[in-house]
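The other protein chains are all here in position, but one chain of the complex has been omitted.
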Amino acid sequence: MLSVKDAMSKNLEKSVDASNLFQRAKLDEAAAERAGYSDYSYWGSTLRVFSKNRVAMVMLIVLVLLLIFTVIQPYLPGQRNPNTVNNHPATGIQLSNQSPSFSAELLKVPEGTELTVKEYDDAWYEASNVVGSINKRTDFTCLEYGDTWCRVEYDGQEGYVQTSWLKLPDEIPEGPFTVKSNYKISLYASAADITNKGDPVYVEKKDVKLLDEATGLAVTTGETSVCSLPSETGFWFGTNNIGQDLWARVWAGTRTSLLIGVIVAMVEAVVGIFVGVVWGYVRKLDRVMTEIYNILDNIPSTIVLILISYIMKPGLSTLVFAMCLTGWLGMARFIRNQIVIIRDRDYNLASRCLGTGTFRIILKNLLPYLVSVITLRMALAIPGAIGSEVFVTYIGLGLPADMPSLGNLINEGRKLITSPSLRYQLIFPAIVLSIITIAFYIIGNAFADAADPKNHV
Amino acid sequence: MLRYILRRLVGATITLVIVLSIVFVLLRQMPIEGYFENYDKLSPAVINARLESLGLNDPIAVQLKDFFASLLRGDLGTSARYRVGAPIGSIIAQKAPVSILLGLLSMALAMTLGIPLGAAMARSKGKFWDKFGTLFIVIINAVPSAVYYILIQMYATDLLKIPMLFERGNPVTWILPVFSMSLGNTAYYAMWLRRYMLDEMNKDYVKLARAKGVSTRKITMRHVFRNAFVPMIQYLPTSILYTVGGSIYIESLYSVPGMGGLLVDVIGRQDNPMVQAIVMLYCVIGVVGLLLGDLLMGVVDPRIKFAKKEGAR
Partner (left out) sequence: MGDVILSVKDLNLKFDLRGRVLHAIRGVSLDLYKGESLAIVGESGSGKSVFTKCFMGLNDLNGHIDSGEILYDGKDLAKITQEKDWLPIRGGEIAMVMQDPMTSLNPLKTIGAQIEEAILLHQKIDRHGAHAQMLSVLKDVGIDEPERRARQYPHEFSGGMRQRVVIAIAVACRPKILICDEPTTALDVTIQAQILSLIKELRDRLGLTCVYITHDLGVVANVADRIAVMYAGDIVEIGLCEEIFYDPRHPYTWALLSSLPQLGVRGQPLFSIKGTPPNLYTEIRGDAFAPRNPYALEIDFVERPPYFDVSPTHKARTWLLDPRAPKIDPPVNIRAIRAKGSANP
């Protein structure tokens, strides 16, 4: 009638033969309990749900790496000081508004390019391929015509000049002809302006062979990088208008902004939780505190921010103070609402009936329930504080410029948006700031979702 | 209903008086330079005379009384640095219309974009619109508004080939300020509407409606959407404050001759009386917004008329 044998053969732990099947089985109470057993653990499930959220995991990794990097960045080799004004080593002029580049390399020149070099340091020559200059309105001979470069002879010296500077006849004759220029122009050793309009450039000593010590004439021994600085690394994020390294400033700014964010989040949490718990748990205070809250809540938080920053001396502590002044209110209200909801749940009533003290009930019964929501608020307070800092800086009440923060970097960058070539000064801090704020936001929300037991099925 | 309105009105007035007093007292802590056009060049006697005439040497309680007295007369004082000697009331009257118009336009735009977005997100949970909307909400909520305001100004003006600055007579230049200002509220409406609609969808009355044979589409339109809208109304005040906060940025970014830009301007010039007047005006907007939210709630939700509303939201 039934494939009892089949079923049996699959049954490994209960090896009973067919004749015994209709015997009474013993009731195993442990097994009875186990029938509906689920291996549930709160934090285990929280972690499991969180780790299933791929976006949040990626953001977490990005954020952790970014935080680690932000902290160790000043100790890495080859980093510049965020407040040092970088001057050109030769001319002493500020290296202002340098475009971002990974290396200081300007261009590569082929083997056999003639350069005039000067000693700079152990590894580098200061180089130029300018072999001479031709005064304005001077006649000289064009040996070979080209659209961008002409090979010319002047004062017994052969070299190249840029065609655009020349005053050419209407028709270009075959063979050598005489030309002149209205400007003072440079005569180059090769058909390339490697010196960037005459600014000194740098080549590594190992790449060139010195031909003549006296004149400094040298020739490249292979493909050679010509650099704007006697260093391989350039300004990765460029420089600002007074020649400060934006890379260093962005990371210093990130440190400042994160510091503000973390302090504000901590203060908000501590004050907010304390006030919220008292407010929610002590019934006599509820009425008074709710009225006070209603009044304070009516003042727009941006206005408080402005007001405090305006009244007090600008600086880090003022900013933090102003932000904390508004932030804790929301936190306290939130905690109070949660506590009012949980306070009268039966398990707390049961605790009270057993004679548990108020403080212990708060600590053991109420706060753990709130851990996830508190973490969420804190995670969101950090991007919030960073945003407020940007706002306050924007209206001119922020940190002084020698204390770089993402807010004042963005504010400095904002002033340059009319010239497209300088927009990188806004874009870089904006990108770093966006990554941080989005990461905190997503991680905070994902964690709150994961910590909600409703999502643990 | 009338009693409900009256109670709210009285509550709002009391709140307003307290808030204004706090702001007033706080602003008295400012350095007194902010009351003078050229403080450095004045002799102590002149300074003292002016302080006396402004009543700044009186005890704080007297100052407060005078302040409310002149406020009732509609006198907001005179500008100290921004436009020396000009009555602040008339400066604000001149600047306010643009701001109000911009704010209303942006809130209208936010509603026309945010509400359909939120409804679409709730209806297609986990699908395209939900994901798109979530991405939008995350970006708008997480990234400080200054950053995307600036980016929009920077790239959109290039892209659309429109002037970077606001001109009152040129409608094209209204587009970006209104659009930027609406973004925060759009995300806000969409986020809350989605959440409340999903909440409502899980309620028993929706199950009953389903069991009645009402189609999902009709349930969404007739039951869920309308019911989700009621708690949305409590966000009206917040969204007014959002708009006000946004206008401070936007107006100065686009050089809009409005209140927000004016505030940034007078802060830069440390014109104390002007700062005071504008800050207080914003507080009034905040309180009035809250009041409006409460009253609207009473209109929409039949339960309100009976239930005694708890003090705070």
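Each chain carries a letter (A and B) given by its place in the written order, and its residues are counted from 1.
The criterion applied here is as follows: a residue touches a chain if its C-beta (ideal position, glycine included) is under 8 Å from a C-beta of that chain, and two chains touch if they have at least 3 such contacts.
Owing to the predicted nature of the structure, the values given are computational and were not obtained by experimental measurement.
Considering B:135, B:208, B:221 or B:299, the position touching the chain not shown turns out to be B:208 (whole complex). Across A:28, A:170 or A:344, the single residue that touches the chain missing here is A:28. Touch with the chain omitted from the figure is made, among B:5, B:86, B:230 or B:296, by B:230. Panel shows chain B; residues 203-205, 207-216, 222-223, 226-227, 230, 301-303, 306 of it touch the chain omitted from the view. Residues touching the missing chain, restricted to chain A, are 2, 4, 7-8, 11, 14, 16, 20-25, 27-29, 31-38, 52, 457 (touch as defined at the top).
Please note the rule applied: only the chains that are shown with their structure count from here on.
With centres defined as mean CA coordinates, chain B is found 31 Å away from chain A. Contacts from chain A toward chain B in the complex involve residues 287, 290-291, 293-295, 297-303, 306-307, 310-311, 333, 383, 386-388, 390-391, 394-397, 410, 413-414, 417-418, 420, 423, 426, 430, 433-434, 437-438, 440-442. Residues of chain B that touch chain A in their complex: 11, 15-16, 18-19, 22-23, 26-27, 29-30, 138-139, 141-147, 150-151, 153-154, 158, 164, 241, 244-245, 248-249, 252, 263-264, 267-268, 275, 279, 282-283, 285-287, 290, 310-312.
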